[in-house]
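I have a structure here, written as structure tokens, and I will follow up with some questions on it.
The other protein chains are all here in position, but one chain of the complex has been omitted.
A and B are the chain letters, set down in written order, and residue numbers restart from 1 in every chain.
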Amino acid sequence: MFATRWKALGLLASVAAILMLAAACSSSSNNKTTTPGNGASATSPAGASATGSTSAPQQGGSITVQALQPQSFDPHFSAFAQDISIDRMVWRGLYRLDKNNKPQPEMAASQPQVSSDSLTYTVKLQSGLKWSDGAPLTAKDFVAGIVRTCAPDTAGQYTSFLFNIVGCEKYSGDTKADAATQQADQAALGVSAPDDTTIVFKLKNPQATFQIQLAMWFTFPVPTQIIKNPATDKWPDDPTKLAFNGPYKIQSYTQKDNLVLVRNDSYHSASSHEAYLDKITEKYIDDTEQADNAFRAGQVDVAIANLANLKAITSDSSTKDAYFHPSQYSSTLGMQFQMKKAPLDKFQVRLALSQAIDRKTLVGLVGGGTYQPATSWIPGALLGIQDDPFESQIGYNPTEAKKNLSDAGYPDGKGFPTLSLEIRNTPANQAVAAFVQNAYKTVLNINITIKAVDSKTRSADYTSRNFELFAPAGWNQDYPDPEDWVAGQFNTGGSQNFTDCSDPQIDSLMAKAAVNLNNDERIAQYKQINELISTKLCGIAPWWSQTVYDWLVNPKIHGMRDNSTSQDSILPSDWNVENWSVSK
Amino acid sequence: MAAYIFRRLIVLIPLLWAVATITFFLMHAVPGGPFVGEKSMPPVLIQHMEAKYGLDKNLGQQYVTFLDNLLHGDLGISYATQQPVTQVIRHGFPATIQLGITAFIFAIVVGLVLGVLSAVNQNGVFDYISVFIATIGAAIPSFVLALLLVLLLSLHFHWFDVIGWKFGNYKSMTLPVVALGLLPAAYIARITRASMLDVLRQDYIRTARAKGLRPLQIVNRHAMRNALVPVLTVAGPIFAGLITGSFIIEYTFAIPGIGTAFVDAVNLRDYGMIMGTVLLYAFAIAICNMLVDVSYGIVDPRIRY
Partner (left out) sequence: MATSQPQTMSLEPAFSAATAQRGLWGQAWQRLLRNRLAVGAGLVLGIIIVVAILTSFTNVVARYDPATVNYQEVNAGPSASHFFGTDNLGRDTWSRSWQGMRISLKIGFGTQIVVLAIGILVGAGAALGGRFTDGLLMRFTDLTYAFPDLLAIILLRAILTGRDWPLIGTGDPQIPGLSGIVIQMILAIALVSWVTIARLVRGQMLSLKGADYVLAARSMGASTPRIVFTHMLPNTLGPVIVAVTFGIPLAIFAEAVLGFIGFSLQPPAASLGTLINDGYAYYRVNQWMLLVPTVGIAILMLCFTFLGDGLRDALDPRTRR
């Protein structure tokens, strides 16, 4: 006969005990964090970190990093952060953003020549550039890149960023047009290569950020020796069949498993240098906690930190030296309002909803306390202001919140409709929703229902304006300029404006700032726009700023932490990968 | 027998067609589409992408196109990766099938051994051990079990890898196989034990013992064959379950199979991948069931096809 009830229960209890012991033990045991990762050639323990930071970076070595699975290797189509991260390691554009977010010549030889009406940009390419397969890299490859992004068949998610180039918008809309029209529109594009080292861009309107666009992945060149017709030829599925001009090239790719990058000797930048590492292996691990466990076991050298367990990470000897929290924020998140749904059209209602949220406590609950309370939509660093400038106006203030709700016609919450808060279905977002629900109940005495759905359903509801409250929501920066934070989102009828924020002052300021080339003036204009958006809660109540991720970085790796900026995608300073090195 | 197998294979065609049809309409009933992204695209671009993949036609027309393509062996493109679905499946299937088969063998071997030992050694040491293992396997969800194994055997004792899958390398294979196979092993152990006890009570076993045969000979020569029949009954569904249910283990151990492909495909509304994985799994299940029924005929001489 099977063991008796008590035997079985006893076994169960011992299993439970083992689970707890294991969790406790493994977090305190001194694991060999200094064990080199898969294939790493550095041999000394990480105790050498004290000496590593100031000496010149060593050439050679290899590392293994955890990353998220890429969906495509097509920079003109890419929209996912993990794809863009890889794109920037293996290809580069005419310019490159340095640590201060200023464009520096990369494939270009020098800064662009801008015509007096600011509508024509002439860029001189370095001569003698080569692709990783030996073929020459010339101006027509860059023209092909623009053509490809604007081509109707590509349908990339960032195509609209190039709509200021003459003819791009029309050309991209030619999906159902006949071949002749497509040919004509392609020829009419405002980009050309008069000779092998010159590229000329023609813009519709002056644009202060155009040079920044030339550092972005959707303007990367196309290897025309492999892809003869950039508008219609299919981009190869197998990335090893492509050619590269970035610091690294793809040696091998095993779907869902790993990607191996090796140094590209044909990379030649006008402002940067050859990469230090011989090899970078990306290992794809979806479960963040398991990625951290892999880090602890020495199977990967860099892993995304599981913020839910942050306390354990920062106290545990195997991870606390490796923990890296970037200092520059790339995202602002908060609660979005669908302004056409009553009573969200009333300013005082939105103000009450914003003032009822104690941002300081909220950030303590999610993100392990690494998020920063924010009342400004655009990160302060981009405008030269602090991050929390409007705290007294829209920040936590329960008395004011109650008063505002009452003034709006709902004393003590009476008569206020039950609004729905739509969230993405993850434990972290559920914690936020629980917090918000509780806050609105205790401070304002109103009820909200929580609608937790998956990412696609949520996006569908968002774009069809089928929502009332939408959180946490906001923006991840594409490029480090205030323009990126407002274009299309806050102007009446903007293509990305799903909250229906509509303010004539904002509209006129945005129209002016978009074509203003005087940097001080335009920053001042964006400051004003930011103040209007934030203090009037036009479509959004900002809650916190955050970095894209926090990481565990093996101390033997250098150049990652010091080069991290708000441009990080999946790995710290993955836009600047040639600076990574390992200490021997 | 050959005729039977042939008949079963023929039946597969309308079966798969029915599965494909149901899946087609079910997946289009899920709200949202593949091109609504996190960074919402201008609606004009969404329309372009939908036109590019034929998603702007009405459902009936899409179904006809889909069937037509299916008959030519074309499952379409995976929107997320822009690769043909058949290619994505071809790359991912090996790892899943390796994991499934290894876990299956583990479950059968461990289950049989534990079950037989349990039946033969009632209340002895082996009984205790097998109860312990069976308890853990049957009572703890596989994802918690996986975590427990990683914490103890990987991080603490450093015996096995935390993540990864290299076929033939015991360090990377052991934890996923155990985490996946322990539940079916426990189930098989229980069935084997019950069936073995049943068989051991039979008269012909008493005769064998009276004849003076040693216990091992009795078990091997007489008892096993008959005790195996109920195990066969569950072997098919178990194998099918291992193949289709491996996604949690694949997710936890970062195994590059297609187990996670389905859940990802549903979340991304990647219609081609949804259809591809469902058809693949349905086909695998149908083949398994057929093999089980065929092996019935081999093991039990009373059954004639």
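Worth a mention:
One rule holds for everything that comes next: a residue touches a chain if its C-beta (ideal position, glycine included) is under 8 Å from a C-beta of that chain, and two chains touch if they have at least 3 such contacts.
Worth saying up front: this structure is predicted, and the values here are computed from it rather than measured.
Touch with the chain omitted from the figure is made, among A:Asn205, A:Ser252 or A:Thr426, by A:Thr426. Taking the complete complex into account, A:Glu289 is the one of A:Asp133, A:Glu169, A:Glu274 or A:Glu289 that touches the chain left out. Panel shows chain A; residues 1-2, 4-5, 8, 12, 15-16, 19-20, 23-24, 27, 289, 306, 308-313, 361, 364-365, 425-428, 430-431, 433-435, 437-438, 449-454, 457 of it touch the chain omitted from the view.
Mapped onto chain B, the interface with the missing chain covers residues 15, 18-19, 22-23, 26-27, 29-31, 135, 138-144, 147, 190, 240-241, 244-245, 247-248, 262-263, 266, 274, 277-278, 281-282, 285-286, 289.
To be clear about the criterion, only the chains that are shown with their structure count from here on.
With each centre defined as the average position of its C-alpha atoms, the distance from chain A to chain B rounds to 37 Å. Residues 1-3, 7-8, 11-12, 15, 18-19, 22-23, 25-26, 29, 31, 71-72, 74, 77, 79, 152-153, 155, 157, 159-160, 172-173, 175-176, 235, 237, 254-257, 283-287, 290-291, 293-294, 296-297, 299, 454-457, 459-460, 462-463, 476, 488, 495-496, 498 of chain A are the ones touching chain B in the complex.
Every residue of chain B that touches chain A in the complex is listed here, in rising order: 31-34, 36-46, 48-49, 51-52, 80-84, 87-88, 91-92, 122-123, 127-128, 131-132, 135-136, 139-140, 144, 148, 150-152, 154-156, 158, 161-164, 251-254, 256-257, 260, 267-269.
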